[in-house]
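Inspection log for the structure reproduced underneath, given as structure tokens.
Complex shown without one protein chain; remaining protein chains in place.
On to chain A.
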Amino acid sequence: MAMDINGTHHGNEPRPGQCLRTFLREEGALGVKKGCDGGDCGACTVHVNGTPIHSCLYPAVRAQGKSITTVEGLADGGTLHPVQEQFLAAQGFQCGFCTAGMLMTAVTFDQKQKENLPRNLKGNLCRCTGYRAIEDAVLGVSTETEQSCGGHVGDSPGAPAGRAVVTGAARYTLDVDPADYPGLLHMKLLRSPHAHAKVLSIDTTAALALPGVRAVFTHHDSPAQLFSTAQHELFTDDPDDTLVLDSIMRYVGQRVAAVVADSVHEAEAGVRALVVNYEERNAVFDPQEALRPGAAAVHGDKDAKASRIGDPVRNIVAELHTELGDVAAGLAGADVLHEEIYTTQRVQHTALETHAAIGTLDAGGRLHVRSSTQTPFLTRRALCRVFGLPEEDVRVVAGRVGGGFGGKQEMLTEDIVALAVLALRRPVQLEYTRTEQLTASTTRHPFTIKIAAGARNDGTLTALAVDVVTNTGAYGNHAPGVMFHGCGESLALYQCPNKKIDARAVYTHTLPSGAFRGYGLSQMFFAVESAMDELAVALGMDPLEFRRRNMVRDGTPMLSASEEPQADVHYGSYGLDECVELVADALARGEQRYAEAGQNDLGPDWAVGTGTALCMIDTVPPRGHFAHSAVELLADGSFEVRVGTAEFGNGTTTVHAQIAATALNSRADFVSVRQSDTDLTEHDTGAFGSTGTVVAGKATLLAAEELAVQITKAAAAMSGTAAADCTLVPDGVDCGGTLLPLTRVFSLAASNKQRLCADGRWGGTPRSVAFNVQGFRVAVNTGTGELRILQSVQAADAGVVVNPRQCRGQIEGGIAQALGAALYEEVLIRPDGSVASDILRQYHIPTFADVPRSEVYFARTHDTVGPLGAKSMSESPFNPVAPALANAIRNATGVRFTSLPLARDVIYLGLKAARESQGVE
């Protein structure tokens, strides 16, 4: 048995049932990625004798005698394949986890295939980009721009990791050298088949007798410390309701036990051999039912105060009841009213890289965990709390992370891996399958929103009231935060004297909800922006005009739950009005384009309409978000930036290099960035809440500015020039007309035992607000329910856009992900509480064929709060998409859809029901 891999003979034997993907990775081809392991995502695409195939579906034994090419074999030595160059020139990636598969597919295309990319790329899923950049890359369109000032703020330099990404050399969580983890063991988890049960006994005898099985961990081995998988600067933001291993099962899919063995397949066999005796209990799946007296209590065993659970007996994690003004009077004084119940569904992040962690102890007994996480520092803190370890005894590192979207603001793998590593004193790895990702990680919180809103004939909003129930599932991770945040900016966006919020976050026996891009706002804006549209329709007013009359203006108080605005949230800049006009103008141009092209009449079955929605988001989460950066001059005259925030495709690495280069009057490519390692910097709250630029970036800016002063001062002393006559320039310091090279500055400083290194710290306050406005023009086939997006426009107020190409990519990716959530994505729960949509064929995320090209516009604002005028822009592009789409369908068909997702069957049946009820009337 032998095969040729990238021109090298490999003689190892695969196992009989092994797929080619895992064999290639065992042989060192770590560029071959697992996104789904079921043939759906294409991340594992390789060539067998020149033919592209999905290596996860290909029996490895069948590859014998054949020649395999992986992404590592694409370049000719140091010369990249032209398509690799194209992916760099168009930056056809964000996290890059799909890139190897995209490349291995695209390099096989002939001209005819390139002319039909929806068909030919539908077997390659990307969750980050929205595919526009990938289309450009495949077709050889470069989006590189002239670096007029060396990649400073406002330029669009490429991601520093670009070359590593396109060559398969970028190292994600599990792309490690086995030599670094001698004796590595693998973990598999037994998961609960019951939605609510007590584990009476676990017989591990048969499992432990199997070859290769080293240990089984059960609730008897679990630390007693309750915690939350959610990661926040203050752990008290979330209820302590979770154990590493619990004896009570609260959802189908919860961990029952962990088996650790020499190999994955032996661990799997160990899991199958466990014998568990359960006592089944009544379960409750619907949050409304969970609120009823007598409903099964999900955490009835918890102490409300100790666990910080609002009312464990009533399944309430947290609640909020506030009223500003007098809503009843506001509604009574309205000329038009809208009352409706809106619901949003469970959505899964579907980052291409699944959750995974690998842990080990070093010679000194210190625990090292390498994890796919957005929060390495908080995860270290959580591990220390759960296992009673001092912080210096734990190091958490995130490699390049293959997508996050909030799903990795949780500790889902690290705790159980740490338990095994600490017990066995050997390296242990746990990698989630795609099915575990879909059935047993976290999802977006489903919201039920009863809204009542009123307006006067002059277009003045008189009342806005919401009654909200959120379903947090079996655990309360992020339940309070998502509920509070969701009810914040969504109501604060509009000026209205009378506002009321009743909200409850409710436990059910379903898989846990968690942090998800938008953090409650996408759900709430669906209701609020649908309601604004309905009020405008009722008034016979243009919906954007209605919004213009009521939306917050620069300086007007932003109020939701409290009479006083949040003290630390300011209009550091205000571009909402500009965004509204950008979208209105773009939609008008689009309509004109269609008319001029004679494409306005799509046929008798088609109804055409436009819809818009606004959204607002605070640029930083509340109650502190901390970052520490260090910037240092290196011997070669380049700069190193050390930051805590993780890179998962959000592009913060590029942004930090740009910010440092700007402050140091250098070039972005003279700046290297190291990141997301608890040994590298003091602290970082984490890459969530869209903080990579506005918080961590601010710390980097402060550090770089301080370093610039240090260098200038040092050069002044070295050259004997007055500091006022010294100017930092690329490569050196201009000392009164004489250039002192930075290499010289370094060596002179070093000879004085001086390191030129500065720290920057930022605490995430004060904060500003960012805005997004989405517009759609759609056509709906009333006979089939088919929806065509004729035009998609988003305008964003991101302040000064640090890297326009990357920021455009964030917005395009947000629109695409939101289209999936608006149109078909739904984690479906069966009557027994288990998840039906457990593979990507049952959980369809947008493919190339599903996503239109969007027009993206930026407001021209300069923020007084954010670094160099910048604001956050990674979560928020998601938020206005679903309501804008529903409003466009409403405009086209006259029918209001109140439940997501709006798949074609839903649209068709909704239109039919509306026709029939009209017929009855």
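Everything below uses one rule, namely that a residue touches a chain if its C-beta (ideal position, glycine included) is under 8 Å from a C-beta of that chain, and two chains touch if they have at least 3 such contacts; residues count from 1.
The definition used in the following text is that contacts and distances are computed from a predicted model.
K.L.:
Suppose you had to identify the omitted chain by its UniProt name; would it be "FAD-binding molybdopterin dehydrogenase", "Integral membrane protein", "Lipid-transfer protein" or "ABC transporter permease"?
P.N.:
The record for the missing subunit names the protein "FAD-binding molybdopterin dehydrogenase".
K.L.:
Check each of A:A89, A:L337, A:L361 or A:A836 against the chain that is not shown and name the one that touches it.
P.N.:
Only one of A:A89, A:L337, A:L361 or A:A836 touches the chain omitted from view, namely A:A836.
K.L.:
Check each of A:P287, A:P427 or A:G785 against the chain that is not shown and name the one that touches it.
P.N.:
Among A:P287, A:P427 or A:G785, only A:G785 touches the chain that is not shown.
K.L.:
Would you indicate which residue among A:T70, A:Q91 or A:N120 is in contact with the undisplayed chain?
P.N.:
Within the whole complex, the residue contacting the unshown chain is A:N120.
K.L.:
Could you tell which one of A:Q18, A:S67 or A:T765 touches the chain left off the display?
P.N.:
Touches the omitted chain: A:Q18.
K.L.:
Which candidate, A:D605, A:D636 or A:D679, sits in contact with the chain we can't see?
P.N.:
From the options A:D605, A:D636 or A:D679, the contact with the absent chain belongs to A:D605.
K.L.:
Contact with the hidden chain only, please: which chain A residues?
P.N.:
For chain A, the residues touching the absent chain are 15-19, 22, 37-40, 42, 45, 51-54, 56-59, 61-62, 105, 118-124, 264-265, 268-269, 272, 433, 604-605, 783-786, 823-824, 826, 828, 836-837, 839, 841-844, 846-847, 849-850, 903-906, 908-909, 912.
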